[in-house]
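Here the complex is missing one protein chain, while the rest keep their positions.
Then we have subunit A:
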Amino acid sequence: MEERQILLRNRGKINPRKASEYIATGGYEALKRALSMTGAEIIEELRLAGLRGRGGAGFPTFRKIQFAYDAPGDVKYIVCNADEGEPGTNKDRILLSCDPCAVFEGMAIVAKAVNAHVGFIYLRAEYAYLVPVLEQALESSREEHCLGNNIMGSGFDFDIKLRSGAGAYVCGEETALFESIEGKRGEPRFRPPFPGISGLFGKPTVLNNVETLANIAPIFRNGWEWYRTIGTDNSPGTKLFTVCGNVKRRGVFEFPMGINLKDLIYEVCGGMEEGRELLAVQTGGASGAIINASQIDMTLDIDQVSNSGGRLGCGTILVMDDRNCIIDIVRNNLEFFKDESCGKCTPCREGGTRLYQLICKIAEGRGSIRDIETIEDLAETMRLTALCGLGHSTAVPVTSSIQNFYSCYLRHIDREYCHVCSEEDDAV
């Protein structure tokens, strides 16, 4: 199967630090077009293109921009969420390291739509080595008059500042990210007010994922009709998939939305290593559903994955072969959420810890059916009452694995020997 490279078209072909090379491949032409459009026209183009957020939630991008466009005020901000913290995901790192100007261009187009003059890129600390690349790319974009004052002689000013994180998964949540840029602990805010009305520094703010922003320039360069020909009706465009775990060929691949998961694993990634069988797949990172080998004949677009109880999220595909144990994987996921909960709201702080304790109990052969009921009850409570997405999705790997791997839970409850979990016990 051939990749369809739109976002990764310049991967390895240009020097990411030089805007001139980006321009030579048609870069910043979309911005030029957008600069001659009104805000309403830009938003309409994105509505027609049907672009949806690539960070996880799949929210229509034009609506986010519309909120900030409608909000009163002279000062508005554009924020690029480069706090890619979902375990198993590194598409944004690839985009920022191969073609950062495409992301800047997307930000500038959104800025033009809402008349914002300052943008921020919030880069996670784990990617600190990208800072020099991004700084040089920003500087060379300014030299080419594609950022800064009076962009391309249009009279429109927009510049981008870099901000770093310091290691916090929850800062990928938009309001927590604002707090962090403001120099505070990255704890999510209560909503409303929503970021479109009151976001960064209390001003109307448009926040988008790196990949979403990288989609914007191709739309304005080629038109929304072209964009609609790629992907599926409800999820147009391509998607970056990070495939990791126990497959032969791992990596970040770009395919039109709607590619089949089974084909992705077996045809693109070469399937399992010799002598191994597929045990499970987790889509969408640690907060995604875990499905079993019989369920992988699945279309990957935002809605279809949601309908099957999981989420496409940021496009992570973690493949696990039969050397693994599902309970052990779920324990790993929950330990992550327990550690990453910011502690602001009780359901997530206490619920995450309790879920982790319960799964440990089951892994160690001390569990009962009653514990599974408690887990499900707790999961529902967290989903309904947690403050942000972190708490809402903590339980997803547990509840989905209970559904799809019930016999595995029973084996642990029945204290049958598990080569993975028992090794872990020995180590402790």
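Rule of thumb we're sticking to: a residue touches a chain if its C-beta (ideal position, glycine included) is under 8 Å from a C-beta of that chain, and two chains touch if they have at least 3 such contacts; residues count from 1.
Everything below uses one rule, namely that contacts and distances are computed from a predicted model.
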* Structure fact -> Looking only at "GLPGLI family protein", "Pyridoxal 5'-phosphate synthase subunit PdxT", "ABC transporter permease subunit" or "NAD(P)H-dependent oxidoreductase subunit E", the name UniProt gives the absent chain is "NAD(P)H-dependent oxidoreductase subunit E"
* Among the options A:125, A:369 or A:384, which residue touches the chain absent from this view? -> A:125
* Asked: Among A:250, A:354 or A:383, which residue is in touch with the absent chain?
  -> A:250
* To do: With the full complex in mind, choose from A:135, A:182 or A:380 the residue touching the hidden chain.
  => A:182
* **Contact partner of the left-out chain, one of A:26, A:87 or A:193** => A:87
* To do: For subunit A, enumerate the residues touching the unshown chain of the complex.
  => 84-90, 92-93, 124-129, 163-169, 180-187, 201, 242-246, 250-252, 282, 286, 316, 318, 320, 323-324, 329, 332-333, 335-336, 339-340, 342, 427
